[in-house]
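Of the protein chains in this complex, all but one are displayed in their positions.
Going in written order, the chains are labelled A, B and C, and every chain counts its residues from 1.
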Amino acid sequence: MSFSDWVNISDPLANPNSPYGVTENIPYSVGSGLWEIIGGILAWIINMIVPGNRLSPWLISDAVTNALGLVLMVVVFFAVIFIVNLTMIWIERKVLGRIMDRRATRIGPLGYLQCLADGLKTFLKEHIMPDKADKKGYMWAVSIVIGSAVLIAGMIPLSPRWFLADYGTGLLIVFGIFAVSPFMILVAGWAQNNKYSLIGGMRAAAQMISYEIPMLLVFVSVVLMAGSLNINDIVQFQMDNTWFIIPQFIGFVVFMVAAVAEAERIPFDLPEAEAELVEGWQTEYGGMKWGLIMLSDYFRGYVACALGVIMFLGGWALPFMDELVIPEIVFLLKVILLFFIMVWARGTFGRIRTDQILNIGWKVLLPLAVLNLFIVVLLKMGGVF
Amino acid sequence: MAIKYMDKYPKNVALRGWILKPFLTTFKNMIKTTIHRPVTIMYPYEKEWIPDNYRGRPGLVFEKCVGCGICERMCPTTCIELVEVEDEALGKVKRPQVNVGRCMMCGYCAEYCPVEAMTVTPDYELAGYTREDLIYDPYQLKWENTTIGMEVHLEEHLPSNLAKGVTDKPTAFYEVDRPKLIGEKCISCNRCAKTCPVDAIEMIVVGENAKGKPIKHPKIDDSKCVFCEQCIVICPKDALEINEVL
Amino acid sequence: MAGDDFYEAPTVEQVIQLIGDRFGGDVTVRGSKERRVFLSAGRERIYELCEYIHDVLNFEQASSLSGVDWETHMQMVYHLSNYYNGVMIEIEVDIPNDDLRVDSVTPIWEGANWHERETYELFGIVFDNHPQLERLLTPCDYEFFPFRKSYKLRRAE
Partner (left out) sequence: MMTSKMWVTMGPQHPFSHGLWTLKVKIDGEVITDAIPIIGYLHRGWEKECENRTYPQIIPMADRLCYSASMTWSHVYVMAVEEALGIEVPERAQYLRVVADEICRIQSHLMWLAAMGTDLGNLTVFLWSLREREMFLDLFVKLCGQRLTTNYPRIGGVRNDMPYLFERDCMRVVDLFEKRLWDIIALMDDSAIFLSRMQGVGRISRKEAANMGLTGPGMRGCGVNFDVRRDDPYEVYDLLDFEVPVHKDGDAYARYAVRIEEMFQSCEIIRQAMAQMPDGPVRIKVPRNVPAGSHFARIEDPRGEALMHLISDGTDKPYRLKVRSPIFVNVSGAKRMVLGTRMADVPAIMGTIDMCLGETDR
């Protein structure tokens, strides 16, 4: 069946070839509904100016509504994630402010709009590129870093009815793209032609690669226990049995430590260790590029927390009250709870040294992850799950 | 006195949960600061309380000042300059003008002022658009709101007084130090009397010279003199010299 | 008083006596008071004297080395201290203006290194056997010695 066949069916739920099958997809419904409003208004205005034209009926046809509904679905989805990210930044600043006994953000109600003000400020800054930088590497590497962060943020479903894509191998793809950025960080650190950023890039690559492995081992044990790579299935399995944090507590701890390292946050923020490396691999990035890098850091933090929620904390489920709560809200609250722990750790600890971070990764986390895998295999063989 | 900290630390952190104690500490502090107000002072909107003897820019009580120039002499950065101003009530008088851009806020001018005309002020927001803005003339320097009792004094005691057991009466240099006249050097030029800012010098006739003209020597009124040394500086024959009382 | 690393450090009288015994007339004792000994020495034996003070009298630290420009001659003043009883030795060494050289004490006290470099750049006194006698505080292309009395400041005129 061709694309035109698909778009010409008006009700997505009745569309047997919909990418979402027969499931409900709220962002898509909202997107289509939005286009019905926007397109309707556009068609009405154009019809008033040029009565009897052929554009107006086309704008409100099923095909256009379906196609632009897909576009607006992405917009809606990212608007929500963006707001969640702003909230996370706001929470981080507020919590850090409380921990440190100081004032935190101040613009807007409860200081919520500070991030927007900062974004506007970085947006208006001058675009500066070092003269001797490798131009292609400088621009493309950071674009891929930011792009991959945004991409994986889009791959995390908030609930079975709020997602962009529902792949059978969803979790695998998320982890795959999660691992792209270390290489690009290395390229970016090299391309800036700056010693600090080069050292920072090398550190980033070394650290992230060594923390990928325990993270993937934990991921494997989760997948093994759930018997599926599909995020929905994993969460459904936890709803049917028990949250994975109970049998796999070691795995949860390993995952959270590795996630903090992957998100480059204190105590594992060596690539941008400001005490010795100025700003690490981001030294020569200024203006909005730096702002986007910061935002992508939070996107990665969001993804790390969301993966933790999906894999260990039962995703959007709350026991005994599945019918009472809105699953998206539950999911985001759990994400923010995990993020709060990361912020708390940031307010409590200092930075770890390079050799120590690798020691922790290889000598502590990796054996623990293997132990976790072993426990899971035992449980599986014993038929507990 | 006992060692308070070093006999307790370093502890074996492995037995104390590696990182749990700092976690609890920050959490406790977070709860505390959420309940009370953070200690930060939001500067442009609210300001810290500062006492009246805070050493901000120098201030001047115009009427008290006698224009003696001790502040000018004591200033480490030479930012004080005596200028002549035309005052409505007092006429033509000499008053200090301060280049606040160079001032290092040491407070010496207030401390050494014999008549407590120079004061220190809690005024510390001194930015200006040009360097000329920062040169404060005597009228800009005016500061009258110092709380009584908060002025900066010179709390000097004479060692001789202390040896006698008098400890409750501070005696500053301007109360005891006086210019001393070396009679044979004086040429009766009258310059010291003219320059004296407090009119403490009176030329009195002490005799006649060979030609029959009167020899006038300065007589210093101890109650008026503030020991500004202007007469010593201006004397052409160095007939006046510093007489320090210790 | 000195805790575990206890060592009977020489008192002021012992310092004067020992140095007098060893160096005789080459080192004159200008005076002494509580925990302070003031010596002056000729520049020929200053290295030997410092070595003796360091090795035998155990004055482990060179607190301060300052140059003084007396216009007729230069002077190096050494302040040496120990870690035991707080006795300090001050040694004055006169250096004639036409031959501004003195033995470096950096081989004895590493801490004297930068003091000597500083004195070299500010007064122009050359220290023999110094490992790296370069300008430290001022730019390396200065050709004058700013702390000499011949270098006048604006306000002094």
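Definition applied: contacts are C-beta pairs under 8 Å (C-beta built on N, C-alpha and C of every residue); 3 or more make two chains touch, one makes a residue touch a chain.
Quick caveat: nothing in here was measured; it's all calculated off a predicted structure.
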Of the chains that are displayed, which are in contact with the missing one across the whole complex? A, B, C
Absent-chain contact - pick from A:Leu96, A:Leu151, A:Leu216 or A:Leu318: A:Leu96
The listed residue (B:Tyr9, B:Tyr45 or B:Tyr129) that touches the chain absent from the view is B:Tyr9
Which candidate, A:Leu70, A:Ala259, A:Ile352 or A:Leu368, sits in contact with the chain we can't see? A:Ile352
Omitted-chain footprint on chain B covers residues 1-6, 9-11, 13-14, 16, 18-19, 21-22, 25-26, 29, 39, 50-51, 53-55, 74-76, 104-108, 111, 120, 152-153, 155-159, 162, 167, 170-173, 176, 242, 244-246
Just checking the interface: what residues of chain A touch the absent partner chain? 96, 99-102, 195-196, 199, 266-267, 269-270, 273-276, 278, 347-356
Under the stated touch rule, tell me which residues of chain C contact the chain that is not displayed. 1-5, 35, 60-64, 66, 68-69, 77, 79, 81, 83-86, 88, 90, 92, 109-115, 136-139, 146-147, 151, 153, 155-156
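We take it that only the chains that are shown with their structure count from here on.
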I'd like the Å distance between the centres of chain A and chain C, where a centre is the mean of that chain's Cα atoms. 66
With centres defined as the mean C-alpha position, give me the chain A-chain B separation in Å. 63
Chain B residues touching chain A - in the complex, by the definition given at the top: 19, 22-23, 25-27, 29-30, 33-34, 38-40, 42
Partner chain B, residues of chain A touching it in the complex: 95, 97-99, 101-103, 106, 344-345, 347-349
